[in-house]
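Here the complex is missing one protein chain, while the rest keep their positions.
Labels A, B and C are assigned to the chains in the order they are written; within every chain, residues are numbered from 1.
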Amino acid sequence: MKKIILLLGALLCVGAFPLSGRSRMVNESVSSKILGQTIAVNVYLPDGFDASKGPYPVLYLLHGLTDDHKAWQERGGLQTVLDELVGTGEAVPMVVVMPRAGDPDTHRYQNGYFNVRNWSYEDFFFGELIPALESRYHCGGAKARRAVSGLSMGGGASVVYCQRHPDMFSSCYAMSPWLDNKNNEVGMPADKEDRLYLTGASVREHSAVDFMDRADKDALDALRSVKWFLDCGDDDYLLHLSMDLYAKMRQKGVKCEFRVRNGSHSWEYWHTALRLSLPFASRNFSR
Amino acid sequence: MKKIILLLGALLCVGAFPLSGRSRMVNESVSSKILGQTIAVNVYLPDGFDASKGPYPVLYLLHGLTDDHKAWQERGGLQTVLDELVGTGEAVPMVVVMPRAGDPDTHRYQNGYFNVRNWSYEDFFFGELIPALESRYHCGGAKARRAVSGLSMGGGASVVYCQRHPDMFSSCYAMSPWLDNKNNEVGMPADKEDRLYLTGASVREHSAVDFMDRADKDALDALRSVKWFLDCGDDDYLLHLSMDLYAKMRQKGVKCEFRVRNGSHSWEYWHTALRLSLPFASRNFSR
Amino acid sequence: MKKIILLLGALLCVGAFPLSGRSRMVNESVSSKILGQTIAVNVYLPDGFDASKGPYPVLYLLHGLTDDHKAWQERGGLQTVLDELVGTGEAVPMVVVMPRAGDPDTHRYQNGYFNVRNWSYEDFFFGELIPALESRYHCGGAKARRAVSGLSMGGGASVVYCQRHPDMFSSCYAMSPWLDNKNNEVGMPADKEDRLYLTGASVREHSAVDFMDRADKDALDALRSVKWFLDCGDDDYLLHLSMDLYAKMRQKGVKCEFRVRNGSHSWEYWHTALRLSLPFASRNFSR
Partner (left out) sequence: MKKIILLLGALLCVGAFPLSGRSRMVNESVSSKILGQTIAVNVYLPDGFDASKGPYPVLYLLHGLTDDHKAWQERGGLQTVLDELVGTGEAVPMVVVMPRAGDPDTHRYQNGYFNVRNWSYEDFFFGELIPALESRYHCGGAKARRAVSGLSMGGGASVVYCQRHPDMFSSCYAMSPWLDNKNNEVGMPADKEDRLYLTGASVREHSAVDFMDRADKDALDALRSVKWFLDCGDDDYLLHLSMDLYAKMRQKGVKCEFRVRNGSHSWEYWHTALRLSLPFASRNFSR
């Protein structure tokens, strides 16, 4: 026993990494007819993953405008954080799917999560990505076992995906979400052919705030079937969008958790948000 | 005004980084006669730093066995975290000095903070590093304006430096500290010529726990002039050392803050510890 | 709708109380043949409680030496805290049973949770209290739906009850636990007929630390079937007991969460501990 402890000590110290169980990060990809290309996906599989034991719950975790599918792992410490939370029981073992929202040539900006000219990503997401990965890893398969979360552009997409597909997700945790672009919040170039212009326009077009304004009784009932969480820093330049959306949701009787914590539009904020997001998704997977 | 906000939004979004004021990270080095080589040092200078406005308070922030002087910035997010804490007033503007505890050829293990054969680092630290940098950046200059903190091997060194030089530091925040090696906690190689063997032996020799056992009335009075904080994860394989030390400090009437938070010997833990360490140092710089 | 909001505002404001759903506090009692008297019990029933929907999970929440069965509600804010946590999904709807560990004539000290002369409380607890209340409120009925927690003397009893009856509880959250009295931690009177002397002696006799020392393989296996959590303040005069117990549990491979937070042996500490204890019990009720 003592020997094992010593060995353990030695192992831990060499890498100075946390013991991360045997969870695994997998470099995946989905070949898309809709997009006409192959989309890279980073996948987390929990300790002891065994497809025959599924279906597992699955979380779709979306990156922002200037990041890619590796960001949650490389900058957010996804594997370490989730392993710890599973270890204490605060999160359940789940599959986490982190797809790229841009093509391999993307440099500074990703194309985003909505259908725009030559980039029907929303169609790809629901028509190809979800079916492919939920089959491959025996996860999801029903609203009760599916959640979505994301930061900035990915946070906005989390909200909009749940507004437009409320039958698909049990919960939505949006971090610092880019929910509209009505005031050119993210400054767009004048050139309407520019990729970034198209992305900004698609966010404006899919305004989550306007959606709430327009929602009728049936839409509201559907929204109430999702557990909502908005989380945005007090120094975030997008905070007014979250405040607007939360005010409207409250006014219309759609229950939503709301937090304004200390911070700005930064990875420091998302790093700590992840520790709240994963337990939230876990609590709202059906038992 | 609106234009500025938009521009700000655009800027923020491009990098998805927090607005980090104009604090700066500086690649420094100190040429050491004692060590016969030049030691790399990473230095944080606060927003608006101006040597003529000093002396500034200074924090010495020490890395662990398998990291180097860049680790606190690259893995701990030092600049972002400290900028945020200064922004809210939880930390005061200070200089942070992060020296390398190994030579440029070091691969997996650093040599450590104590005097061992051909590596008189403690002599260098107090005889060359402190005078050179406090003069260069007009900081420190007195116990009341000087603090030390660190993780693992650097956490142990923080404690031992304050035990042996209690007149030098106003406070000590030790994270997951390697305080002794009496049970070969960090497994040492058998080869007594091995660099790692020497490092482990030096930690054993400088046991912070034994120091408390031996401390007489005068030593205890001196220890009481330092503000102490021990912080170690409940899953850390070194936790028993912190518990031993804390029990002895309490028994002998040396006041010390103690926390056992959730986590292991990992950067996830130190990342959050940093948010506690910087305000602690700040509160204990003299007003 | 607006009218309702206004009314709600008015209602909330009058009492300045949180909206506490329709959870209820019930003054209960259990007539005990074993103790020869009736024992008062404070019971929390969750919003929408309906015995026919049971069995509900049940938490036994134990008070300290100088408190009584009303303390968790009156000083700890049990109803408000649990209503909030159920509201956010961090705790599941459960029945909470808070029995008095003393007779109605008790003044400053309660008699405690163990069998002592003329006070066979442990026999009462398992032979009368549990059956009576779990039948009356259709809760518990199995280890998977039963948890125990408590503070100080009640925290020690939580641990000892789980050590001696590991088949009865799915989890144990001990706050600032009085786990032994080997050093007369709680100063006992010399008079061996004194009620307080008997209580202290019974804690010494049921030392949770000694139990771990003596535990053989079968006992350890049984202990591993319980989820453990020890939580004690760094300024608590009983902290050494928790550190001793945790060190032994770790050494013997019985997984346990451990936290040392800032604070002393006080209701400020237990008030915040409650917010951690209720989600912990909830996570460990079987799904």
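Some notes on this structure:
Basically, a contact is a pair of C-beta atoms (placed from the backbone, for glycine too) under 8 Å apart; a residue touches a chain by one contact, two chains touch by 3 or more.
All figures in this text were calculated on a predicted structure; none of them were measured in a lab.
Taking the full assembly into account, the omitted chain touches A, B, C. Of C:Pro46, C:Pro177 or C:Gly263, it is C:Gly263 that touches the chain left out of the display.
Here one chain is not drawn; of A:Arg22, A:Lys53 or A:Arg261, the residue touching it is A:Arg261. In the complete complex, the residue from C:Gln37, C:Thr80 or C:Asn115 that touches the missing chain is C:Thr80. Residues of chain A that touch the chain left out of the display are 234, 240, 243, 246-247, 250, 257-262.
Listed by residue number, the positions of chain B touching the unshown chain are 1, 88-90, 227, 257, 280, 283-284, 287. Taking the whole complex into account, chain C touches the unshown chain at residues 5-10, 12-19, 64-67, 77, 80-81, 84, 87-88, 108, 152, 183-187, 235, 237-238, 262-269, 271.
Definition applied: only the chains that are shown with their structure count from here on.
Annotation: the chain A:chain B pair of sequence copies touches via predominantly the same residues, more than half of the used numbers being shared. Each chain gets one centre point, the mean of its Cα atoms, and the points for chain A and chain B are 35 Å apart.
With touch defined as above, residues shared between interfaces to two or more other chains in chain B number as follows: 262.
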